[in-house]
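Shown here: the complex without one of its protein chains, the others still in place.
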Amino acid sequence: MEIVPVLLKEGKKVIDLSADYRIEDTQVYKKWYSKDHTDINNIKKAVYGLPELYKDKIKNASLIANPGCYPTAAILALAPLFKNKLAKPEFIIIDAKSGITGAGRKPDLSSVYSDFNENLKAYKINQHQHMPEIEEVLSNISGKKVEINFVPHLIPMDRGILETIYLKTDTKVNVIDLLKLCKEFYKQSPFVRINDEGKFPEIKDVLNTNFCDIGIKIDSQKSLVIIVAAIDNLVKGAAGQAVQNMNIMCGFPEGEALL
Amino acid sequence: MEIVPVLLKEGKKVIDLSADYRIEDTQVYKKWYSKDHTDINNIKKAVYGLPELYKDKIKNASLIANPGCYPTAAILALAPLFKNKLAKPEFIIIDAKSGITGAGRKPDLSSVYSDFNENLKAYKINQHQHMPEIEEVLSNISGKKVEINFVPHLIPMDRGILETIYLKTDTKVNVIDLLKLCKEFYKQSPFVRINDEGKFPEIKDVLNTNFCDIGIKIDSQKSLVIIVAAIDNLVKGAAGQAVQNMNIMCGFPEGEALL
Amino acid sequence: MEIVPVLLKEGKKVIDLSADYRIEDTQVYKKWYSKDHTDINNIKKAVYGLPELYKDKIKNASLIANPGCYPTAAILALAPLFKNKLAKPEFIIIDAKSGITGAGRKPDLSSVYSDFNENLKAYKINQHQHMPEIEEVLSNISGKKVEINFVPHLIPMDRGILETIYLKTDTKVNVIDLLKLCKEFYKQSPFVRINDEGKFPEIKDVLNTNFCDIGIKIDSQKSLVIIVAAIDNLVKGAAGQAVQNMNIMCGFPEGEALL
Partner (left out) sequence: MEIVPVLLKEGKKVIDLSADYRIEDTQVYKKWYSKDHTDINNIKKAVYGLPELYKDKIKNASLIANPGCYPTAAILALAPLFKNKLAKPEFIIIDAKSGITGAGRKPDLSSVYSDFNENLKAYKINQHQHMPEIEEVLSNISGKKVEINFVPHLIPMDRGILETIYLKTDTKVNVIDLLKLCKEFYKQSPFVRINDEGKFPEIKDVLNTNFCDIGIKIDSQKSLVIIVAAIDNLVKGAAGQAVQNMNIMCGFPEGEALL
């Protein structure tokens, strides 16, 4: 938010990979990022850069808030259900697993090899700063306030995010219909692939690519839907999505330079 | 179940690491293990070898059904809550993560290095054969039928299991009291360690040891309890627990030869 | 050698990734691959598909013997020295380290995850079938019989080969001049990069690319040259090099479709 207003004034288009323009409510921003927002005016101009939901707005945007890595997978997995009133908004559990690059690269003890190798840990349990971002977008889609539970874990691998999502439905939807509905929902979205029934994505399905792969299982007796979504956090979860947004903003083919 | 009756007839004490004597109901056994049980008589003699719950029975048992790896962590995490009527039996989600040794070692393509390294996958979603074992023991503790949801994942590391467990409570219990209750519950159990508030176990806390470490968080507004439990699947989840059972059966100190 | 003659008869151009056409001497082939060669006539037609040495021949070839992974790095590292009579042919040590994909993917116990993870081993010490391939090419370049010592190791990572090569020189060459000579040698070769003095390649410099990176150190008092060469065994060491050869054979830009 220090640099963006300067660039916008110069008439540049900006794709911001930080979290500064993702949260509409500055109070929420302050709570989760522990600082005041210093460029409130431009928040309204910012378009949330998830092309699968907001392609039309992105085309004409001057400022893109490029989504966080965890929210990208979570929102893509849940959007078709909330759009179609299939998920109870008061009950969502997202158990997320990320490669170590998800934790950044800092000159301290926070990413020491032997602390992560042959190890596995949960962190920021229901306290991760990506929670309000997911809740805001899903609430907008749903028209109701959505509240999620979110537990991220660090996995001993370089890159990749897998999210296992548990939600309740009160509709008697079966998995064939739900998969069909999702495929329909994403038929204009070349980077979302809905797996066939009984197949669930793994990290290597999407590694080094811009794809988000999604598999779904329904336990109808328990009214439980289980969704598995996978992305590469460094591509669809960050720089690849930024390129996808740039392509859309500049009128290039959406997949240009992306695998 | 081929060898056990022979050994028992010879007057030997047996600790069985297979699943053959873990399930009381032979119909359930057949459903999940796809074969008929051929030694039904001895099932009733078998004691479920989780010393933290059944130490007295183990002392005098001639046949121990050594618990599965996933059930060991899940049951130890949930037993204090079910014993104290703090968990709603109709809603339990266990998101489990295991090192690759959890999948066994077979001369086929099922454990090829490059299929698991830098990868992460869910498998047997709500279809894993350890589910009825967990449900049976928890139902016995609870006095009501417990049904769980269980999604195991394979993590690129040799060994270790971390389970993140989500459950609903209808009591207004706070985390301090719940941790205290758990510590009390396990005060005679040298291999269960309850973490202090705000601290959650990671795999390296228990690697190469017979410990099960447990951390708990409560979101009281959502009546949600989140438990993280960690074991080494090759020690507390298998051979170490067998040694612990042997120690108890033979009158040795419970922790003899265990780290 | 079963399929290649059929394809050649049909007038197809063939790039063979097996070892069948890499070894000129069929006795040597039989010794190292434990079978008789059944297509001797076509061996003479085959061009060894290392574009950095044989680009002109590759252009007009109908049959390419695509090099082995270890030989690619070893020959590219040593060719400039043998071409310029700077290496003693009777003393070459190649200590090679490869990711696990180098060992193939078979339905047996030979690539079980936990046998390789957190492990490291030497194998086929001075008995690897890539030795005669390296010796043949280097002897051809040198004009003298070159004999190497070759110890491959398996490293717990998916892909990549790093070779640390030790050789004696009897010329008083300094490292600056040798690096210059190598850069000159490869000036037409877009996929070989000679590092500057004091810099040595690591696997991540070449991962997922078709590059071979090379660094050199000279201990002049000991007349010892140490070369470190890195490739991705699945790209420059196999399929990528095949694409590079195809590009040259078909008149496409040499780097088309390669990173």
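Letters A, B and C mark the chains as written, and numbering starts fresh at 1 in each.
FYI, a residue touches a chain if its C-beta (ideal position, glycine included) is under 8 Å from a C-beta of that chain, and two chains touch if they have at least 3 such contacts.
On a predicted model such as this, the values are computed, not experimentally measured, just so you know.
Enquirer: Looking at the full complex, which residue from C:M1, C:V192 or C:L207 touches the chain that isn't shown here?
Expert: Answer from the full complex: C:L207 touches the omitted chain.
Enquirer: Any idea which of C:D39, C:D95 or C:E254 touches the chain not displayed?
Expert: From the options C:D39, C:D95 or C:E254, the contact with the absent chain belongs to C:D95.
Enquirer: Among the options C:A103, C:V173 or C:I226, which residue touches the chain absent from this view?
Expert: Hidden-chain contact among the options goes to C:I226.
Enquirer: Among the options C:S18, C:N119 or C:N174, which residue touches the chain absent from this view?
Expert: Residue touching the absent chain, from the options given: C:N119.
Enquirer: If you put the missing chain back, which residues of chain C would it touch?
Expert: Residues touching the hidden chain, for chain C, are 93, 95, 97, 115, 117-123, 125-126, 147, 149, 151, 153, 155-160, 162, 164, 166, 200, 202-204, 207, 217, 219, 222, 224, 226, 228.
Enquirer: Taking the full complex into account, what residues of chain A touch the chain not shown?
Expert: 100-101, 105-109, 111-118, 156-159
FYI, only the chains that are shown with their structure count from here on.
Enquirer: Which chain has its C-alpha centre farthest away from the C-alpha centre of chain C?
Expert: If we average the C-alpha coordinates per chain, B ends up farthest from chain C.
Enquirer: Rounded to a whole Å, what is the gap between the Cα centroids of chain A and chain C?
Expert: Computed from C-alpha means, the inter-chain centre distance equals 43 Å.
Enquirer: Could you please state the distance in Å, as a whole number, between where the Cα atoms of chain B are centred and where those of chain C are centred?
Expert: 50
Enquirer: By the touch rule stated above, which residues of chain C touch at least two different other chains?
Expert: Residues 118 of chain C each touch two or more of the other chains.
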